[in-house]
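What you see is the complex with one protein chain gone and the rest in place.
To keep things simple, chains are lettered A and B as they appear, and every chain counts its residues starting from 1.
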Amino acid sequence: MTAATGPAATIGGHAGGEVELIGLEKRFDDVVAVDRVDLEIASGEFFSLLGPSGCGKTTTLRLIAGFERPTGGDIRLDGASLAAVPPDRRPVNTVFQNYALFPHLNVLDNVAFGMRYQKVKRAERERRAKEALELVELGDYAKRRPHQLSGGQQQRVALARALVLRPAVLLLDEPLGALDAKIRRALRVELKALQEEVGTTFIFVTHDQEEALSMSDRIAVMHEGRVDQVGTPREIYEGPATLFVADFLGVANVMDVEVVTSDGRGCRLRVGERELRAECDFLGSGAASAVVRPERLRVLPHGESGENFIPGMIDRTIYVGSNLQVMVRLANGGLLQASVPNDGADLESHAQGAPVSVHVPPDALRILAPRG
Amino acid sequence: MSRLIDPWGRPRWLRLTTWAYIAWSLVPVLAAIVFSFNDGRSRSVWQGFSTRWWWGDPNLSVFHDPIYTNALVHSLELAALDMLIATPLGFLLAIGLSRWRGRGSGSANFLMLVPLTTPELAMAVSLLLVFTQLTIIPFTWVALGTTAQVIGQVTFSVSYVVVIVRSRLASLGPEYEEAARDLGASARQSLQHVLLPLLLPAAFASTLIVFALSIDDFVVTQYMSAGGETVTIPMLLYANARGAATTPALNAVATIMVIVTLVGVGGAYLVLRWFGHRSGEAGGEAAGQMGMDLTGME
Partner (left out) sequence: MRNEGGIWRTLSIPGVVWLVLFVVVPAYAVVAVAMGQIDSLLQPVPQWNPIDWNVGFVKEAFTSVLPGGTYWPATRNTIVFVAVTVVLCFAIGYPVAYYVARKAGRSKGLLLLLIFLPFWVSYLMRMLAWIGLLAPDGYVNVVLGWFGIGHTEWLSGNPYSVIAALTYGYIPYFILPVYAGLDRIDQRLLEASRDLGASAARTFLRVTLPLSWPSILAGSVLIVLPMFGDYYTNDLISGSPHTNMLGNSVNLLVQGGSQKNLGAALVLVLMTILAIGMLYYLWETRRQQEKLAS
């Protein structure tokens, strides 16, 4: 969506849009789908709810939209409770997973649908709907039926239909899920640009970590109805608060370690017979888990030594094009996965059985309390 | 080169059986239609072609003998009334039952299924007894005859309408309604502006099925009838099919009934296809379901 400042002004620009979830809970019979969730989402933020299917993210979204009645807690929009407000009265709109474009209406009428209930005059409705379609570059498709559009186009109609109502908050339920990989990547950029342009609060539900990381201002990772961690993409990826978060976002090496000393700024760990230094704020000592991302590990020829080097032997190397996935077997039997950029060097030095030294940068280690 | 074999071969005997079945199911009906053009009085021996039983004979042909014309008119009259009452009644009931949770909804759902799972004879007997034996309002208002016939037909037609409309509702899912609510429509507005238009093809299909059910119905219609004025075509067929004096005009009136039904159903199918063409799948699916729905399945 290129520089469409004119139309953007007509569809965006709702003041406020600050959402607070306070102890929000939803039970279905004896299943707890959303378990006392507390979140504060700032006005104009692109906020993602990330998690595997069944983690409660969609239910949370449906609670905010008003399709489900919470069994506990409260939802506040700009300080006012939404608990008693039916979905049609909430200044919140949704882009549905399969878009839910009305098949009996053409594209323009779909976009104009909601304005009817805001008592917007017919001529005005049509003008704003057309502008919204221009904004999503579908101005020429106004008279088409939804089923005549491609998946990506349908998704943009659904966006226009919701945004034209100038909602305080836009809820997006896996809006890219039904599209194929290439379009999905292109739409990610467009969606983010659009959000910045209109300045509306976006609450985006996805199970795709790459999607969440690349678009969000902040992310809440959900797991079994609870929020495990809230933070910026970088905080969450690099400083996972739980093993689940570490595991769910990308590939993570998890090592069982023993914390020998810690002083709040750094600590010393024992991994097998080796000692490593880590920059972390972990306090205490004893058994713990150390998490490190494969791309932070460096695999060097055998013999390199110094602080935070661990010797090992290459177990397997998998060629994945842009890089090599190198599995290194450590002396204590553990396995580390390292990601080595494919810089054109020959693959001999990473052949199976080759002895290597793995460097673990102190700032790449994240220490978590042990499992369970 | 070795012979290529098709792993999913089609046994020839299955094909033969199928075509033999189709011939068996349709040829007798075609024969009965052909006999309506018989030149003689016989309905079993061919005596040459004529149109005397259709319109040639000034007294005994279908279009001149009041016995046939009355039955034809009465059949169509009942069908029209049945469509007018059963379709809206069943349509509302289907929407209501699909969303109504709580006390009473379970019994209402069960009640809706009763006419589909009871032999028609039991229904006919029960209606006959209630109209002839129960002396309280509103049953005393209903005498046997056209009114009772319409009531009886509506009572079993409603369930078919409910089944068809509900299957369409189920395939629509809740998302369009939620989208409408999300965009600011109240419950009533989303019903009016989204659900009703989307259910239109199903309503149309069910109207046609009600028409076919009514035209073809015999048992309830016979039990609720009161004399010559209220005779329908199926009743004529029942009364005269074995009659020695019956002429091929009976075949002709039966043929008219078949043609009316087939034209109606074929026309409806085309309309639904057009609906479907306009909105992606909606009507096409309803068209495909029409046959299925007739049996009251799913």
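Rule of thumb we're sticking to: contacts are C-beta pairs under 8 Å (C-beta built on N, C-alpha and C of every residue); 3 or more make two chains touch, one makes a residue touch a chain.
Bear in mind the structure is a predicted one, so any value in this text is a computation, not a measurement.
Chemist: Which listed residue, B:80, B:111 or B:270, touches the chain dropped from view?
Modeler: B:111
Chemist: For the full complex, which residue in B:89, B:200, B:226 or B:271 touches the chain that was left out?
Modeler: From the options B:89, B:200, B:226 or B:271, the contact with the absent chain belongs to B:89.
Chemist: In the whole complex, what residues of chain B lie against the chain that is missing from view?
Modeler: Touch set of chain B with respect to the missing chain: 7-11, 14-15, 17-18, 21-22, 24-26, 28-29, 31-32, 35, 42-45, 89-90, 92-93, 95-102, 104-105, 108, 111-112, 114-115, 117-123, 125-130, 133-134, 138-139, 151-152, 154-155, 158, 162, 181, 187-188, 191, 212, 215-216, 218-219, 223, 233-234, 237-238, 241-242, 250-251, 254, 257-258, 261-262, 265, 291-292, 294-298.
We take it that only the chains that are shown with their structure count from here on.
Chemist: So how far apart, in whole Å, are chain A and chain B when each is placed at the average of its C-alpha atoms?
Modeler: Roughly 54 Å separates the two chain centres.
Chemist: In their complex, what parts of chain A are in touch with chain B?
Modeler: 65-67, 86-89, 92-94, 96, 98, 100-104, 113-114, 116-118, 145-147, 161-162, 165
Chemist: Hey, which residues of chain B end up touching chain A in the complex?
Modeler: Residue positions touching the partner: 175-176, 178-186, 189-190, 193-194, 197-198, 200, 278-282.
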